[in-house]
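What you see is the complex with one protein chain gone and the rest in place.
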């Protein structure tokens, strides 16, 4: 019998854990990119951030910084939901192949969203966003059906 | 003996999983509603979103869109915390009846918050918000007491 719980001996869990980490690290790349954009433009959010930093200013409306922040907020709207629902989905005992493709599509979709938001290209950004949220919705519906209200 | 772990054979877990999915799908409704509001008002966040879309503008201060975004951000401040803490709370082995009402009150409270934020009615919005955060706080305190610092 296949293992079916939360252990790295269960291939569905091992895949979930790997993609969950990967997409979290991707989200942390956006943190790093925000910091990079702030330093390269000399634009920070707080007065104490620019003290002694000649040429830097505190403002909240630089278009390059705000673009990265909007991308990051979209991550916050989607990635924690995936992390939580994905774990519950593992416990529904899905077919390993189907489960693996849920995790892969979500991760690839969020990478596509990130790159196309930074590059300002549509409709790729919308496609990445929609593919990601549909994947999480599919998992959430399956968890809801396995659960009991 | 009752099952006490993370399996759908444990009624407390089965209830948590169902309400966790439901409240995630509710949060995704807000995503859909943001998109609907943007299209119906013709207001988007990025220049590339309005290209070739006659009559649409890129601006960040439309009151209807910003209202939905504030509601969404309040979800982000509360729902991921519930998802994480609720799972740990299941593992403390709570009384099924008490646990079930934690999950139900949280979910109902967030639905009340959503509807009353969109309808701009107080004090219902504040009541929904407070009931939700008190429920998660109650679970967090129980998990903290079961854990070891």
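We call the chains A and B, going by the order they appear; numbering starts again at 1 in every chain.
What we mean here is this: a residue touches a chain if its C-beta (ideal position, glycine included) is under 8 Å from a C-beta of that chain, and two chains touch if they have at least 3 such contacts.
None of these values were measured; they are calculated from a predicted model.
When the full complex is taken into account, the listed residue touching the unshown chain is B:81, out of B:25, B:58 or B:81. Where subunit B meets the omitted chain, the residues involved are 5-6, 66-67, 70, 76-77, 80-81, 84-85, 87-88, 91-92, 120-122, 125, 133, 136-137, 140-141, 143-144, 146-149. Hidden from this view is one chain, which touches subunit A at 6-8, 11, 13-22, 24-25, 27-28, 31, 45-49, 51, 60, 72, 76, 79-80, 83-84, 87.
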